[in-house]
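Omission of a single protein chain aside, the complex is shown with its protein chains in their original locations.
And now, chain A:
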């Protein structure tokens, strides 16, 4: 732990990442306490204050129906982070199980599973998500499903490559010799060796999931109004550029900071956990 802190603090970029991630997490967690206009999260219109540039009342200005953009960004972080966590918590274990089985068992299981993974990886992620959302209704839950569907193969491939090389290691062979079950070997012996890579990847992916989710709602396929979402806020504001720049710039910056933060932090984490590129 102390070593981890030392590594992080010796690298200003990683430290920046950590601080950004903590700030964003705090913003999302305490949104109802921090937000100057907590009700603007929902179905509220206040036309007396519509389309106002940043001021002391509204730090980031207001949107076209008079909602405080700063408050909505805080709530949008909740949605984005929540979506990211749910997606990764589903995608990572699914991918890990698939990767472990393919990597350790080999043979036709490997061939079938990894070709399936290849099929998923060959479709551009955004296109796949749009297809899934085209079939289902565009809601938050379905956006999560869509992103998860496109995300698990990356974990399968990562874990597969590690499991494959570990398969021939002495400790695995030793466990096989003493008659350990497949489940024991994969979960107790190989998986611990994959965890650092998985955790690093999850941190790095958090930023990418946020970007994909925002892209989907930018296209009108994600979270539906009046729920605030960074992507749809950018999309709505873009119509009023360049005059009402604050409607686009601040949500855009919010996306940038989140992605940037998770990426820098993920890089630091990689160093701490000693994961190779």
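Quick note on the criterion: contacts are C-beta pairs under 8 Å (C-beta built on N, C-alpha and C of every residue); 3 or more make two chains touch, one makes a residue touch a chain; residues count from 1.
FYI, contacts and distances are computed from a predicted model.
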Absent chain [UniProt protein name; select from "Respiratory nitrate reductase beta subunit", "Acyl-CoA dehydrogenase", "histidine kinase" or "ABC transporter substrate-binding protein"]: "ABC transporter substrate-binding protein"
Touch criterion as defined above, residue of A:7, A:65, A:105 or A:199 at the omitted chain: A:65
Contacting the left-out chain in the complete assembly, out of A:5, A:19 or A:44: A:44
Contact partner of the left-out chain, one of A:5, A:22, A:89 or A:238: A:238
Hidden partner chain, residues of chain A it touches: 43-45, 47, 50-51, 64-65, 220, 224-226, 236, 238-244
